[in-house]
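Shown here: the complex without one of its protein chains, the others still in place.
Note that the chains take the letters A, B and C in the order they are written out, and that residue 1 is the start of every chain.
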Amino acid sequence: MSSNLRTYIARRLILLVPTLIGMTVLVFAITQLFDPIERAALYITEPRQARFVKEIIAKYGLDRPVYIQYFNWITQVIQGNLGWSQSLHMKVLDALVTRFPATAELAIYSTPLIILFGIYLGKLSAIKRNTVIDHASRVVAIIGWSLPSFWLGIVLLAIFYGGMGVFPPGRLSEWAEALVRSGEFKLYTGLYTIDALINLNFSVFLDAIYHLVLPVITLTTINVALIMRVMRSSMLEQLNKMYITAARARGLDEKTVIDRHATRNALIPVITLSGLLAAGMLSGVVITETVFEFKGVGYFAAHAATQLDIPAVLGFALFAGILFILANLIVDILYAYIDPRIRLG
Amino acid sequence: MSNKPLSLEEQLKVNDLTVRFYTYEGIVKAVEKASLKIRKGETLGIVGETGSGKSVTALTILALTPSPGRVEDGNILFRKRDSSVIDILRMNEHQLLQIRGKEISMIFQEPNAALDPVCKVGEQITEAILAHRLREMVEKSIEVIKKEKDNEYDLWTRLETWTYKEMLNNPSDVRLKIIQKIPIIRDITKRRLRQVIRQEIVELLKLMEIPDPGRVIDAYPHELSGGMQQRIVIAIALACSPLLLIADEPTTNLDVTVQAQILDLINRLKEKFGSSIIYITHDMGVVAEISDRVAVMYAGSVVEVAPVKELFRNPLHPYTKGLLESIPRPGSPLKSIPGTVPNLVDPPSGCRFHPRCAYMMNKCKEIMPRLVKVSEDHYVACLLYEGESDD
Amino acid sequence: MIRWIKIEESPRLKETKFILNRIRENPLSLVGLAIVISFAVIAIFAHILAPPPPGRDPYIIPRAGYFPEPQPPSPEHAFGTTQGQYDLYYGIIWGTRAAYRIGVLVVAMSAFIGIAVGSLAGYYKGVIDEVLMRLTDIILAFPSLILAMALVVAFGPGLDSITLALILVGWPGYARLVRGEFLRISAEDFVEAAKTIGCSNLRIIIRHILPNAIFPLLVYASLDIGSIILVAAALSFLGLGPPEGYADWGQLISLSRNWITGTAANPFAYWHVYTIPGVFLFLFVMGWNLLGDALRDVLDPMLRRR
Partner (left out) sequence: MKKIKAVSKVAAILIVAILIAAIGISVGVYISLTAQPTTTTVITTIITTTAPPTTPITTPVRPPIKNPDTIIEATIGEPETLDPAWAYDTASGEVIFNIYETLIFFNREKVDEFIPMIAEKVPTVENGLIKDDGMTIIFPIRKGIKTHAGGEITPEDVEYSFERAMVQDRDGGPVWMLLEPLLGVESTRDPETGEIIVTFEQIDRAVEVEGNNVVFHLARPYPITTFFQILSQTWASIVDKECAIQNGAWPGTEEDWQDYNNPETPELQEVDCGSGPFKLERWEHGKEVSLVRFDDYWRGPAKIARAVIKKVDEWSTRKLMFLQGDADIVYVPRANIKELEGAEGIRVIKDLPVLALDAVFFTLSIDPNSPYIGSGKLDGKGIPPDFFADINVRKAFAYAFDWNTFIEQAWLGEAKQVPGPIPEGLPFYNPDQPMYKFDLAKAEEYFKKAYNGEVWEKGFYLEILYNVGNVPRKTAAEILKENIEKLNPKFKIYIRGVEWPTYLRAMVRGQLPLFIIGWLADYPDPHNFVHPFMHSHGAFSAWQGYSNPHVDELIERGISETDPAKRKEIYYELQRLYYEDVPSFALVQNLGRHWERDWVQGWYYNPIHPGIYFYDLSKGYT
């Protein structure tokens, strides 16, 4: 890597620290709005435990001033201990690590689809501007974008799983879960599809895909419009540029002009957006994970937020922050790679 | 609609070309019955204020009229290399591909905007060569392999020669298509072809007097200076030695010193390639220096055509007179043509110059003047003059 | 013969006429406009369409008994009833008004904060820009739905806390957009010119830069309304919405979630409970998105003159 690229990356990573601190301060500020008893409610799941409220507050220091709580939390984090998630009854770090594969699997299969469909539809409707195809593809994309994700998910589930008994929720069917649990099936990445391929067990692989179909369809329909709109306007912009006329003047046929010149230039803004889309996937999957029983990081964070499981939400904030900065960094590097005019550093 | 045939020594003839733009504000009559003709090896200067339809005419010659423009009337006769005459406006897309870049090519006003920012300069020149001179290049590659006696039986070379033969004999062979799809193999089978083309480009860039062509080939457009970029654009245009070169104000954006070099370069290339040139500009000085004959355009139509000396010495059309007088001369007061360029949505009736014309007569408002021959090779479209209409 | 001299229209009037014409031209935007207007009419005449029972908060849906099982559409309940016998028709009509209230309120407030922050950052650049942008980065870095949930739980579930949460989560988007526009416009010459004449900074921002930044803001806002309503509905779905029986589409859908699978005999027995609010929510959001998309096409400087 060229030297200025390395300095650029270093500078961006240093930027990570203030953002992360900022995010955790934000979360702690929110905790300030809660009464210690409300935070103790997290530890009391049944009314018969309710009478121990005072002792629990004292034990977990829920009523200590916020800056002391923040200081304790930071010292813990530096030693790599993200604290205990009471909503999941396990270490926050373990929770994030064990839950991330589910979200990753959803993201890995839906993001490329979203980008590919988005680019294809965007290019198509730009080339055939103001024709029936243009309007049709835009309408399809906008429909996808306006559908409430939870409603779409549940209806899909009702039709396919309820009506026809296909595409059940969850990540694997029972027999596959048993196989995975039984230990013969070695888990490398936690992503069932990839692990199945490594273990050369195709029935588990097909079963995992079988469970992924509906959630991926839900996620894709919702996000395609985003990419499509940007691709369409960027494509239109390029088609009106002088170098396209020059390319045609050189005797290149329409297809080459479109594919080799217009599309390459039009992809630049799309790359930036897809980077942000991948980072934004975290809050996007919460609903899909809830409806389809995909116990991923989004579901865990949403659950923790509603139960005021502060250490969990803080752990999640760090995770989301790092992901956001990395996504932006990758997008910038991709940007510089594609568009030679931009020099990093 | 006068479609007089093309005489032998004429390269291109534009007859009564009419182009309309259908925009929200109404129908813009950009080009109204414009007529031009260029002889072989001649440089025709087209002069006129901005908005007089110069660029639209130029682009229409390449059938690249920008949207939402549409050609309403007229035809463009062109004598191809095999001296057959065609009407460009009646060509279908496939036939046009054989002409653009090969028979007629174009240079643009902003060199920076005319080059794809994300493609290396070498790639953009290669495209032009591959589009038209593929056969020639493949044959050259085969020679190169023949010369390299020693690795006659190396597997890759045999594959490469096979590909070249296929390219020549039946390019639509299925196996060929598959090989081109596989990323790595596709490059290996064309190593020598790439070398040959690179060599060809280096020669071409040397012709354009570009120092250190090796570096320039692998550079990106934004890494070069304005003058250098324009030379690349010219190189692309002349890659397949076209019969007609259209230059749309190539030097306007360059500073004066570079402008002179480019003009000088274009002249020398004209001799070497023997192509005829249409040089569009609004700078009378440049026209005087480079063109053999000059056509003056105003508000979408050609108002006067004459050899350059004749035009400067004896301008007939009032607008041409105005133009020549408005060239600033040290010591004499500045003069300019009253009024502004007409709005082409509903242009003035009859002769479009009449609102600004000092010799305006009543009939100027009714009749649209046609080009008439006033003297040898001197035509003017003005009701002041009589003469039989040529073409 | 004197030709009619056309009155030279003021550029702004010409501009709006141009926009209206382009909207009329593009069929999609007409559909979007029609949907948005019809919903506005429903919202305004909610009192007439579904008269609320006297002396009660109109947003609480009247209910006919406590039976959990939803009843299909019947003469007295045009759209049928939900779980707990809330009248669906009444809920939908007043839900429109609730949707407009959230949508407009959140967009207006977040736009206001966004413009303030964005213009400061974009105009004064330097340290202010760096600090403000880091702040927006922090909020943008946090997945918006999770942050909104934490805020709603903090303020206690209900429409007002959802509105407040969405404003706090929404404004960074506007701030970043406005900052970008300000950087672009303040580089133009006419801003320099205004400075040389001695206009005060405030005047420059409000009279010169802001009007030029309005169009992209307008486009972003019209597209934002749709997603705000969706996030609000999602929050109700996750159980953080207004109390049961409140006239809000998200709440109605989350009420229907248990009945989507119908009875064993007929899987679509309770179709009305989730289809009707779902369709209304979808149409409302679609209307705004269509309008936004068309507006973007019309107002996008690159494409307008074609």
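FYI, a contact is a pair of C-beta atoms (placed from the backbone, for glycine too) under 8 Å apart; a residue touches a chain by one contact, two chains touch by 3 or more.
Keep in mind it's a predicted model, so treat the numbers as computed, not measured.
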| item | value |
| --- | --- |
| Omitted-chain contact residue, chosen from A:17, A:90 or A:342 | A:90 |
| Residues from subunit A at the interface with the omitted partner, ascending | 34-35, 37-56, 58-60, 84, 88-90, 95, 98-99, 109, 112-113, 115-116, 154, 157-158, 161-162, 164-169, 173-175, 177-179, 181-182, 202-203, 206-207, 209-210, 212-213, 264, 267, 290-293, 295, 299-300, 303, 306, 308, 334, 337-338 |
| Absent-chain interface as seen on subunit C, which is shown | 65-69, 83-84, 153, 156-157, 239, 243-244, 257-265 |
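Operating definition for what follows: only the chains that are shown with their structure count from here on.
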| item | value |
| --- | --- |
| Pair with more cross-chain C-beta pairs in contact, given A-C and A-B | A-C |
| Distance between chain centroids, defined by C-alpha means - subunit A, subunit B (Å) | 52 |
| Centroid distance [mean C-alpha coordinates] between subunit C and subunit A, Å | 24 |
| Footprint of subunit C on subunit A - complex, ascending | 18-19, 22-23, 26-27, 30, 33-34, 135, 138-139, 142-143, 145-151, 154-155, 157-158, 162-163, 225, 229, 233, 236-237, 240, 280, 282-284, 286-287, 290, 298, 301-302, 305-306, 308, 313, 316-317, 320-321, 324-325 |
| Subunit C to subunit A touching residues, read off their complex | 27-28, 134-135, 137-147, 149-151, 153-155, 226, 230, 233-234, 237-240, 253, 257, 260-262, 267, 274, 278, 281-282, 285-286, 289-290, 293, 296-297, 300, 302-303, 306 |
| Residue ranges of subunit A touching subunit B (in the complex, touch as defined) | 241-243, 245-254, 256, 260-261, 264-265, 338-341 |
